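Yeah, one chain of the complex is gone here, protein chain that is, but the others are all in their spots.
Take a look at chain A:
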Amino acid sequence: MSGRVTRFEQSATQGPTTVDRIHADEFDDALADVLEGPAVGAPLPFEGVSLPQDVTRNPTPRELRNARIGVTPVGPAVADLGSVVVRSGAEGAEQISLYPDTHVAVLAASDIQPTIADAITEIGARVASGLTSAVLATGPSGTGDMGSVVYGAHGPSSVHVIVLEDR
């Protein structure tokens, strides 16, 4: 398991993504370290982990657009590429991961799969039982259209993954 986390970390940090490996009981501190400016979030489904008060749940459109940080759960993830899957339902993880400048992605280590094919198999099973939105995201949004590579085109300009090693 920790081999897979290491592999994920190596792949993800080859690009501009940052990764923090922690235990669930360290989550509040780890998140506090990266919270800066207004933050919005989708509920975290990991045992013993929850969003602090200063992260706005169920944001209004204005709050969403003004947020600097969006915190969402992600999973599965792909060790080979450092990708994470944003699954979205009514709580709006899709928009929350997409509109703010920084996406803070919270991932359970047990959700890391080796390859894209493995992740797709898992997504496929969830789509069959009603999941309608799953985005395999690797690093921040980017564009080369304006003369050189720029991070943060329409989506976040940085991505920070918090891996819960004991989840």
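The definition used in the following text is that contacts are C-beta pairs under 8 Å (C-beta built on N, C-alpha and C of every residue); 3 or more make two chains touch, one makes a residue touch a chain; residues count from 1.
As a working rule, contacts and distances are computed from a predicted model.
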For the chain that's not shown, choose its UniProt protein name out of "Tat pathway signal protein", "Replication factor A", "Iron-sulfur cluster-binding protein" or "ABC transporter permease subunit". "Iron-sulfur cluster-binding protein"
Looking at A:Ile22, A:Leu35 or A:Ile123, which makes contact with the chain not pictured? A:Ile123
Based on the whole complex, identify which of A:Val5, A:Val19, A:Ala39 or A:Leu81 touches the chain you can't see. A:Leu81
Among the options A:Ile69, A:Ala134 or A:Leu164, the absent chain makes contact with A:Ala134
Footprint left on chain A by the chain that the document does not show: 14, 42, 58-62, 64-65, 81, 83, 88-95, 98-99, 115-117, 120-121, 123-124, 127-128, 130-150, 152-156
